[in-house]
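Removed from the display is one protein chain of the complex; every other protein chain stays in position.
Read from first to last, the chains carry the letters A and B; within each, the first residue is number 1.
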Amino acid sequence: MSTTQHDMVNRAEAGGHHDHHEPPFIRKYIFSTDHKTIAKQFMFVSLFFLVVGGLLATLMRWQLGFPSQPMPGGGVFPDAMMAPTPGGAIMLPEFYNSLVTMHGTIMIFFAIMPLLVGLFGNLLIPLQIGAPDMAFPRLNMASFWLAVPAGILMLASFAVEGGAAGAGWTSYAPLSASGEYTGVYLGQQLWLVSLAVLGFSSLAGAVNYISTVINMRAPGMTWFRIPLATWALFITAVLVLLAMPILAGALIMLLFDQTIGTAFFLPEFDGEPLLWQHLFWFFGHPEVYILILPAMGIASEVISNRARKPIFGYHSMVLAIIAIAFLGWIVWGHHMFQSGMNPMLGTSFMISTMAIAVPSAIKTFNWLATLWKGDLHLDSPMLYAIAFVSLFIIGGLSGVYMASTPVDVYIHDTYFIVAHIHYVLFGGSLFAIFAGITFWYPKMFGRLMNERLNKIHFLLTFVFYNLVFWPMHNLGLQGMMRRIYDFTQYEYLQPLQPMNRFITICVFILVASQSLYAISFFWSLFKGEKATNNPWNSNGLEWTVPSPPPHGNFAEMPVVYRGPYEYSSPESDTDFLPQTTPPRDRPAPAPVPTPQGA
Amino acid sequence: MSERPFGTRYALVAVALLVAAGCGGGEPGGEAGGGEAAPMESPVDPATAGHVSAAVTFSGTAPTTAPINMSSERVCAEKHATQPTEQSFVAGPNGGLANVFVYVREGLGDLQFPTPSAAVVLDQDGCVYDPHVLGAQVGQSLTIRNSDGILHNIKASPSENRPFNVSQPVNMDTNRSFSVPEVMIPVQCDVHSWMNAYIGVVEHPYYAVSDANGSVSLEGLPPGDYVVEAWHERYGTMSTNVTVATGQTAEISFEFTDEMAGSYVPIGAPIDLFHPDGHRGVDHP
Partner (left out) sequence: MNWSWMLPESFSTFGGEVDAIYYVILWVTGIVFVITEGLLVYFVVRYRHKEGRKATFDHGSTRVEVAWTLAPLFIVIGLGVASKGVWDRMKRDVPDGALEMIVTAQQFEWHATYAGADGVLGTDDDFTLVNELHAPEDRPVLVYLRSNDVLHSFFLPEMRVKQDAVPGQEIRAWFEAVQPGDYTLGCAELCGTGHTTMNGTLTVHTQADYDTWVAGQVAQQQ
């Protein structure tokens, strides 16, 4: 076994922890160091924030669908958000700007990122590589418990005078640098502090994931036998490690500008607003790859398994992940084509941005080729994963338009961009999250999810998702700007009212449909069909242990003989061949008990 | 590390952090109208009170005031029969100077005055603040009214009080109040850059704003010696001593002159970081 696992065994034996008695409730469920528990903690908290983010979007869509009209039930909101008028409660522009800001912030930082990196990173990495836990279990616990106060601070910012941050999730200076410009004072500062704290949470996680993957792989688990989910999470962790400090620096600089009189971004004292944009997007672009790579990894796992076919081009898939991560550092300027930076930089960023479309295309073709001549079991995880591919294609193709600098002149800061963002983040990442939660649900909870409810949820979500976001391409092409409280102020946009109303109604239905997944989730916890170790007949190491796995995961040290995608192999009597099954022509070595299993 | 209450220790730390994070969240200061009148009586005995009458005049060459071009907001332009002019200098035919804020600055000692329950109203009508200069007591409700039905924002930039920047997209009222005395607080609209107003916040009811006749009256003062100050947005401040006797009206006068133009005008935070002379709306190339 690897050096680190050897050391862990020695230390464990020296500490006299052979016999694991049951830890107290608070150590088992609240302050747990078990990666599987921490994964679930991330999951529940993130799903809560996903709901919050969705509700914020619903409020936003009310204003866009029915501009400045009284909202039913609006009276429950404080006057600073929805102003009481004789006709009813009307949303105020400053609240709309906060909704726009907080929807983006909460979805990106408190929903999608912790679901992909916190849930799946924690759940899958040790199990898929054959490790008993993460390299630094207590650091892992700290990572979760730093994220929680960050979330509380973010939510608390709604309650302070001046309201929550209202300068967009991108928080461009100088708008964000002084409350004089927005009417938001403490709210903007809480936003900055919250994200800085979250950054530390993410960094702790990244350190853990990288150390674990490098050091704690079971015997035989060479680099090119690692499943694509872990590969993606590993590369993502490297991106997190390198990108988060830049964000932290920028956040602190902006906080200083707001509070202690510095002028990094304030032009009246010779600061430079564009500096914020460079710093933010130098972090921000790797960030969006942090938000998609794990989703791609999950999709590969689910598609290969449910197609009963090896992933097509495994090595290319790994190289593509690395290429995306690498190229992701040199494209940030495409967010700034119209920003006033030297237009000649626009050309270089255009070329690199066009280039980064290629590895994503490669991955898409490989998924399609995996489906080709497969044996496709179209249960709910597979449906979500196929939808991921289909919607990611649209999101990726729409990116080509904005990569072209002259076309970007027209569509920058319009709803065309909003459509692109949501096709990759919702159509992409969130559908993959649904696939992943459904697929690994039995491993987490020992029960299968309700297939029928999931399928209805899938159908409703897929249909209404497209009805909401596809027309946003059209709105953008007609010239509708982003972050605009009342587009009817512009005469040329007034014809867009019916489409906006249509989108709003579809959003109501889309959001309501998500309750089906929630019902399926909670119903299945208690009434779901009990799961065996390997309900999907999968090859990965996580499916060789009970559902859910015990503390320490593996009673015997796993030995790996092959890659994770040997489905329908002629070497096997069935249509799968687990990584740890010894080859027919070699005798199995004597099993080595792990300290946890002894 | 043995199975001591390491979990309990972490729990206590976490709870302490959460409590610390929860406290210190903003109390919504100045929110829904401070009209909760202190149930106290006025400390002044009307039988012994006196009055001050001030005459506010201007002498010298009147400055030119620029006309306001409202073509960018048709709804408001249509409300004006003649083209409006900016209100930084308004004088009457007999030399009276309007929009001068006159108030008692010293002499009331430790007297505490009840907060009026009625609100002071600042109306936005025809994209003009009405009144242009107004006064309010500490804690008194200020009702900001949008009578135009189009988007206005109201940005107050005090230096002692909490600043705010709120918007009103339709006909509606918004209530604020100020908790600290301050003379004067600039207010502006960013959607219509020619709109501005000034609010004087004092702890007592002895303030008034002059009209075009230049006459101001402070009634019901306890007998004693006072310093009364007059503030004008272009000409700065003047103050004078006055003694009030029971049942008598003391007469004072403030004569602003054109030589005072450009003198220091105390207002809250500068309206405009890029244009520290404070004038917006009329473009200075």
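Convention: a contact is a pair of C-beta atoms (placed from the backbone, for glycine too) under 8 Å apart; a residue touches a chain by one contact, two chains touch by 3 or more.
Owing to the predicted nature of the structure, the values given are computational and were not obtained by experimental measurement.
By the touch rule given at the top, the unshown chain touches A, B in the complete complex. Contact with the chain that does not appear here is found for just one residue of A:368, A:459, A:519 or A:588, A:368. Looking at A:58, A:211, A:262 or A:404, the residue that reaches the missing chain in the full complex is A:404.
Of A:158, A:384, A:431 or A:485, it is A:485 that touches the chain left out of the display. Summary of contacts with the chain left out: across A:222, A:338 or A:515, the touching residue is A:338.
Contact with the chain not shown here comes from a single listed residue; of A:55, A:242, A:322 or A:357, that residue is A:357. Subunit B meets the missing chain through residues 69, 71-72, 150-151, 153, 165, 167, 190-193, 272-275, 283, 285. By the touch definition given at the top, subunit A reaches the unshown chain through residues 92-94, 97, 100, 166-168, 172, 174-175, 181-183, 267-268, 270-274, 307-310, 312-316, 338-340, 343-344, 346-347, 350-351, 354-355, 357-358, 361-362, 364-366, 368-369, 371-378, 386, 389-390, 393-394, 397-398, 400-401, 403-407, 409-410, 412-414, 471, 473-474, 477-479, 481-487, 489-492, 495-496, 498-499, 502, 565, 567-570, 575.
Following the convention adopted for this analysis, only the chains that are shown with their structure count from here on.
With each centre defined as the average position of its C-alpha atoms, the distance from subunit A to subunit B rounds to 49 Å. Listing the residues of subunit B that touch subunit A in their complex gives 3, 6-8, 10-11, 14, 17-18, 21-22, 25-32, 151, 153, 155, 157, 162-172, 174-175, 269, 273-274.
Subunit A contributes residues 23-24, 26-27, 30-31, 68, 79-80, 83-86, 90, 92-94, 145, 149, 152-153, 156, 159-162, 179-183, 185-186, 268, 485-486, 489 to its touches with subunit B in the complex.
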